[in-house]
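Working notes for the structure below.
Of the protein chains in this complex, all but one are displayed in their positions.
On to chain A.
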């Protein structure tokens, strides 16, 4: 029967067409039956977001946050840090939620151990990457909590707000920093923290070593002496693991003089830009 070439060709075409038709029909039915309804609002919200894909909101990218904020009533509309108040207002308008004020944040490098202040244990000649240097005896610095200075945070910044200074430490450009926290995640030492821009003082050290050891490794270290905590009239500073911590909420709300800055023997607490350091120091003395 199949010896006739023309007949044979027709059979091939019919078989292929039939198979194609069956698959096509299954797909068409599946497309109808298995259709997933998507809310058009999600796309609208996604359009509004800055598309930095920084993940500061706690979701895997802007699309994921847009979906969560539209579908889940418990997700706040003001989680987008780089978008600031503008985006929060627009998102809350679209989703019908009330936005609380976005607290603007800025990256703060909690280390002042520049090349001339921190002791170096060995010369590192490997890959210029903080993660790699950290794998070799916690990096070349004697202080194992200190900044390695290879700029992993600089390359992680999507907004060009960080630069590696001459002193071997990253500097934050307050105008460009959106407070998204990408650098915080990139730092193997976990010494970059986001803090409210309204905060008055910052602790420029992350060392949890005891006073003598910390001082031996770096002259700029916090030695955990507790003078700052004792002299703060509002109990905003506390010492934990030989390191000073400032409660930003109390500090912003109550403090106007920043007594702690003048009291620190190693200069590990400094006033933030915008807060007049000279005046504060003069008052303290």
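For the reader, a short list of remarks on this structure follows.
Assume a residue touches a chain if its C-beta (ideal position, glycine included) is under 8 Å from a C-beta of that chain, and two chains touch if they have at least 3 such contacts; residues count from 1.
Rule of thumb we're sticking to: contacts and distances are computed from a predicted model.
Hidden from the displayed complex is a chain whose UniProt protein name, among "Sugar ABC transporter permease", "Electron transport complex protein RnfA", "Metapyrocatechase" or "Catechol 2,3 dioxygenase", is "Electron transport complex protein RnfA". The chain not shown here is touched by just one of A:11, A:115 or A:249, and that residue is A:11. Checked against the full complex, the one of A:26, A:115, A:174 or A:249 touching the unshown chain is A:26.
When the missing chain is restored to the complex, the residue among A:132, A:171 or A:198 that touches it is A:132. Hidden from this view is one chain, which touches chain A at 2, 11-12, 15-16, 19-20, 23-24, 26-27, 30-31, 34-36, 126-127, 129, 131-132, 135.
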